[in-house]
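Remarks on the structure that follows.
The complex is shown incomplete by one protein chain, all other protein chains being positioned as in the whole.
Let's turn to chain A:
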């Protein structure tokens, strides 16, 4: 039905991604003429509306950029503001932040694996359809997701837009006995996470590799989550404070998300595969073992295998959460005072989808004078378009429907968060 040589593929509203976007591919003969990931999610202007707000507000306000990764926004905002005010939080508070973040990784990764991405590999339009044939599998995914949400709920008050995070720490820190029941639940979830790795490892992965430079936070000695310096697979390394010297954002006409590239170097990608490639040695022994058994090598440059990396990171996050709960000593105070000062502060953390950078300018009264937020999806956008171009080029023999579905899958590899990136996908493949 589609052996026309010139064609367009269009997905007018991308499904199973967070936010709104479209994909447009134009093919002439054997050549892919144009690939566009159109992000038409309406802009919400966070960077503009933050100006004039108090320096205590960005953790709550920027959480509203994304309902799937609010903790990432809260953690990057706190890091940037504490940097501006030259304050360091107590070790006990830092450990709780990492625990909270582990909860978000578990919840977000499991949502992506089970509800958004796995159905592509198994040929179902949704997890709810999959549940008709494999209810046990979907129930396992939901139980695992719930375990992540329970961490966020306990520490944050609720799973979406937690209320307990503040600049300098938390409003209230839990007693040891409050965390204890969580540990038992996480042990069960750990078994489910290991099963998830085995399940996902059996999927059929297209043979596809990219050669993008990969960028992630690195914290020697531990798998980077809530802190670290920036490093790339090509050996570039710099402090978070230098992020804007290296990452250039451009505004392209077809997108309300900005495109990022590395100054003088070009496209790069962020996210689980970048994190894994740069941090693998610091995975917990159990997660490392699961990665080896699943056949993940020293690095992962096949974006389709990102689902496997997410599964391994879920094992890691559960392991890490259990360790943090076991070693938890309630901090002397839930938060440290953060006196405002006139300064610029920078912060970056590893959101489930990759590095999330914030920068704020403050005046002496603590009012925000400028804000800049670079979310993972805008950093990945050029890389995604590049993958699509190469992927479509090698699969032009497929009919439009199959090719379109496979393109959507190629995009979902990056778990794009479109609400974030506008501060996805409608697919068009045009064959002419």
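In this text, contacts are C-beta pairs under 8 Å (C-beta built on N, C-alpha and C of every residue); 3 or more make two chains touch, one makes a residue touch a chain; residues count from 1.
Quick note on the criterion: contacts and distances are computed from a predicted model.
Entry comment: the absent subunit's protein name, as recorded by UniProt, is "Coenzyme F420-reducing hydrogenase gamma subunit", drawn from "FAD-dependent oxidoreductase", "ABC-2 family transporter protein", "Acyl-CoA/acyl-ACP dehydrogenase" or "Coenzyme F420-reducing hydrogenase gamma subunit".
Contact with the chain that does not appear here is found for just one residue of A:32, A:118 or A:138, A:138. Interface note for the absent chain: among A:85, A:159, A:186 or A:201, the touching residue is A:159.
As for the chain not pictured, it touches chain A at residues 13-20, 41-49, 51, 53-54, 57, 60-61, 64-68, 70, 111, 115, 125-129, 131, 135, 138-139, 142-143, 145-146, 149, 157-161, 163-164, 166, 171-172, 249-253, 255-256, 258, 334, 405, 408, 419, 423.
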